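Working notes, beginning with the structure itself.
A single protein chain has been omitted; all remaining protein chains appear in their positions.
And then subunit A:
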């Protein structure tokens, strides 16, 4: 689902722009002069470093199956590229510092915090956001299970929870150990303890944790049943 330039987005864009220019006029602490194109390294600057202009870079990546090429400020996080440039606002910004998991997306098959990575570091990468997992008409099994089990209240953390939950079941299936895995050499199982530990990077202020666990347990069960029938719904 895409939203184009609604009032909310433009107001936020304006505020972010103001914050960015305030940051640019502040005296840099250890800042160094660099040419905007970054080709020729300048000689070390003797006096206070002048304010450097924003640097633009191009990045091409696939988002939810669609090829995208963006011209972004090098500082743009993957999260901001998704929300502000591609208007995929399903992915949420909670803390912007890797501490809450609201921004979780799946990149090249792995869940990551999109707030702590730069968009330009994902040249050629493939990103799946909550919008790409399923559609309202054709929900991903995990999305359907969150609805069925009431795995949210306000819903703010939910896109991150769902992306994480999908990846967690894959991680267990891939045999990646966790802090609560009893034996490092045995394959971990989708137990409640495993799922709770692995979901600890997704904070929910509404405390929907037990319903999220029910949703995951439901999907993990479907998977096991599906595998026994030789197919995998997830």
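We take it that a residue touches a chain if its C-beta (ideal position, glycine included) is under 8 Å from a C-beta of that chain, and two chains touch if they have at least 3 such contacts; residues count from 1.
We take it that contacts and distances are computed from a predicted model.
Looking at the choices "Glycine/D-amino acid oxidase", "RNA polymerase sigma factor", "Dissimilatory sulfite reductase beta subunit" or "Xanthine dehydrogenase YagS FAD-binding subunit", the name in the UniProt record of the chain not drawn here is "Xanthine dehydrogenase YagS FAD-binding subunit".
Within the complete assembly, A:53 is the residue of A:53, A:135, A:189 or A:210 that touches the hidden chain.
Checked against the full complex, the one of A:64, A:91 or A:117 touching the unshown chain is A:117.
The missing chain lies against subunit A, touching residues 23-24, 26, 28-38, 41-42, 44-45, 49, 52-55, 57, 73-75, 77, 96-98, 101, 104, 110-113, 116-118, 120-121, 123, 164, 167-168, 171, 174-179, 181, 184-185, 197-198, 200-202.
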